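All protein chains of the complex are present and in place, except for one that has been dropped.
Letters A and B mark the chains as written, and numbering starts fresh at 1 in each.
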Amino acid sequence: MSIEWYIVLSSLLFAVGAIGILIRRSPVVILLCLELMLNAGNLALVAFSRMVGNEQGQVFALVVMVVAACEVVVGLGLIVAIFRRKLPLDVDELRELRG
Amino acid sequence: MEAVLFFGAALGALGGAIGVVAMRNPLYSVLALIVHLFALAVLFLLLSSAFVAAAQLVVYAGAVMVLYVFVVAYVGGGEESAWESIPGQQFLAPLLGVALFVELAIAVLASSLLALGTDGPHVSSGFGNPAAIGYLLLEKFLIPFEASSMLLMLAAVGAIVLAGRRPTGAASAGTPREREPAEAAPVGPTGDPA
Partner (left out) sequence: MTATSWAWLVLLLPLLGSIVVSLGFRAIPAPVAGVIGTASIGLAFACAVAALVSLLGEAPDARHHASSLWDYASAGGLEIKLGIYVDQLSAFMMLVVTGVSTLIHLYSFGYMKSDEGYHRFFSYLNFFVFSMLLLVLAGNFALLIVGWAFVGFASYALISFWYRRATATKAGMKAFVINVVGDIGLVLAAFLIFRELGTFEYGEVFAKAPGVFERGEWTVTAICLLLLVGAFAKSAQIPFHTWLPDAMEGPTPVSSLIHAATMVTAGVYLIARTHVLFYLAPTAADIAAFVGLATLLIAGTIAIAQTDLKRVIAYSTMSQIGYMIMGVSIGAYSAGLFHLMTHAFFKALLFMTAGSIISAMANRQDIDRMSGFWKAMRFTSIMLLIGGLALAAFPLTSGFFSKDSILSYAEARGGMYTWMAIGGYVGAFLTAIYTFRLVFRVLPGKPCKEAQTLIDTGRLYHGPPINPATEEEEDTEIGFPGAHHHIAEQSWPMAVAMAVLGFGALFAGLIQVPGVDNVLFGFLDPAFADSPLEAIHPTVGAEWRGLAIGAVISVVGIALTWLLWVARPELPALFRERLRPVYLLCLDKWYFDEAIELLIVRPALAIGRFANGTFERLVVDGLVSGAKETVSGAGGIVRVVQSGFVRSYALLLLAGFAGLALYFLLSSS
């Protein structure tokens, strides 16, 4: 399969993740959709790395994984903290930061 | 053979993605994501990145998803309707998503980057194996490597700080809502935050 297939698949997965963020209300699911988008990016990176012929893209993908892990940790920590304070876990309700 | 594997994995990934978005129960969404991750690992293998595939399985599916499972278990999987949203967002969101996909697809398919149409250059059998990645990480990309370990540590500390147990008493005045649990209920899904 030529590389284009992988890239197109990656953009499809990215779009699905984006739609998911816009539609869902639970912060946990939004984070999961974020993971979708990140993984789509990873797929694109690895595909390009295969296209170019050296492994630098794969190293990049590894670092993206690290970053995704950190972000998940912090995001879930936030969700736990919100839950602890008995606030509703709903991004439409959590909107005090506004103009 | 390769095509079969590709389409299978692609369908699995897509199915998992749609499952994440469409499932009502967050726990089911997490499980869908795990399926998606496995499919992605297969795709990585097809692209000769053995190490990344392994890392994906061990780190992502193994550790991060476990974390998700724990949190969802703690927080509880509340059912919610998928389509209730802010006025206007209902139609704009899928529209924009589709538009995005179409644009990216056009960008890729009509690109003048001709290498996209090939299978890629012929690589040695050692392409993408741990030794090669290891060399890169410890020689060329040493600083990003160290920086990411620093980042991991920061994230761990941050998570502990965020979710750590607060001492009871006056110090918990930093969480004003906790002192008035009665108010938290009215400020629920129907309330309008002041």
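Here is the rule we use: contacts are C-beta pairs under 8 Å (C-beta built on N, C-alpha and C of every residue); 3 or more make two chains touch, one makes a residue touch a chain.
Just so it is clear, the structure is predicted and the values come from calculations on it, not from any experiment.
If you put the missing chain back into the full complex, which of the shown chains would it touch?
A, B
Could you tell me which of B:10, B:30, B:61 or B:93 touches the chain that is not displayed?
B:93
What residues on subunit A make contact with the chain left out of this view?
Touching the chain left out of view, subunit A contributes residues 18, 21-22, 25, 30, 91-92, 94-99.
Name every residue on subunit B in touch with the hidden partner chain.
On the subunit B side, contact with the omitted chain comes from 85-86, 89, 92-93, 96-97, 99-100, 103-104, 106-107, 110.
Assume only the chains that are shown with their structure count from here on.
For subunit A versus subunit B, what separation do you get between their C-alpha means, in angstrom?
4
Using the touch definition from the top, list the residues of subunit B that touch subunit A in their complex.
Per the touch definition, subunit B meets subunit A at residues 2-3, 6, 10, 13-14, 17-18, 20-21, 26, 29-30, 33, 36-37, 40, 43-44, 46-49, 51-52, 55-56, 59-60, 63-64, 67-68, 71-72, 74-75, 78, 80, 82-86, 89, 92-94, 96-98, 100-101, 104-105, 108-109, 115-121, 123, 127-128, 132-133, 136-137, 140-141, 144, 148, 151-152, 154-156, 158-160, 162-163, 175, 177-178, 181, 184, 187-189, 191, 193.
Under the stated contact criterion, what part of subunit A meets subunit B in this complex?
Against subunit B, the touching part of subunit A is residues 1-9, 11-20, 22-26, 28-29, 31-33, 35-36, 39, 42-43, 46-47, 49-53, 55-56, 58-59, 61-63, 65-74, 76-81, 83-90, 92-93, 95-96.
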